[in-house]
Structures are given as structure tokens and as C-alpha cells.
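My questions will all concern the structure given below.
Just one protein chain is left out here, and the rest sit where they should.
So, subunit A:
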């Protein structure tokens, strides 16, 4: 376990800022405690200081996971965000997409969101903007990338994709083994 280097921090923040914009500083600087990012086995974990101090008592080989896994760095040092980060992204999300009840299940199975399933979308969403996907009852379901800007969404045909799926809470069951 080690802290992130500057380059790694930059890559990770860039990825996060696609979803939560400048609210990252609320993750870094929290009023209710010191939280920090640590890297272990190529995965980035977001942990409080107390848990971190306890975790240093476990040897590297035996430590599986600490705190919340935000994502991992791939072999080519790109940062991939995991669904386990949703709890921290959802409250700070800048651009949101609401999915109709009928299409919820399809999204939870890993499919993209079509125009027919789109309930609401935040105004001024740009194309390829990171968005957090909610159900109509304001339950965060996952996140993705807007395939079309809000303006375009209004005028496309119902069968075209409006949000590319990136992660959904169904993954907790589908890819249990790889989430840690």
C-alpha cells in the first residue's frame, strides 16, 4: 500500500472530474475527518485515517481490500472507475440522467440507455460528458457517458443510444470476484 504519485493522482482526478467536476475538493477535504487515497495492487482505495492506521498492521500479501475501492489503474496506467465508487460520486454528480422504470432493468443488466428509456436529463449536458444514472425514484443506479448532448437527445429517434453504460449496481452480483 502506498500513496499515489503526482501523475497517478492527476490521472485519477481527471477521470473523477468528468463526473463530479470541481466537487472533488469535497472528497479530498472533508469536514468530518481526514480521508486519503491509497494504492494497493493497482487499485485505488479511499480510506479514513483511522482505518489506514489499522490497515498498516496487515502484511502486503494478506491485505485484500481497505476502505472503498474507487477504481484501478490498468497496465497502461489509465484509470478505470468502478461501481464501488458510486456512493461517493452520486451526491456530488453534476450531470444526471433519469431512467424510466421499464428500462431500469435493462440498464442494470449492462445495456446502454436508449432514448426510449430516457426519463430526464440535466440541461446543458455536453456530448461524452460523464453522467450518473438514476432511477425515477432518485436511486443511483450507476454511471455512464452521455452519447448525445441534451439538445441532440431531444431530436433523436427512440432507438438510438443516449447514454453509454460504464458501471451499474448490477455488477455487484455479476462481477463479484473482480470488484474486491
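As a working rule, a contact is a pair of C-beta atoms (placed from the backbone, for glycine too) under 8 Å apart; a residue touches a chain by one contact, two chains touch by 3 or more; residues count from 1.
As a convention for this text, contacts and distances are computed from a predicted model.
Here one chain is missing from view; checked against "Vacuolar protein-sorting-associated protein 36", "Gamma-secretase subunit PEN-2", "Ribosome biogenesis regulatory protein" or "CAHM3 protein", UniProt names that protein "Ribosome biogenesis regulatory protein". For subunit A, the residues touching the absent chain in the complete assembly are 1-3, 5-6, 9-10, 13-14, 17-18, 22, 24-25, 28-29, 34, 36, 38, 49, 52-53, 56, 124, 126-128, 145, 149-152, 155.
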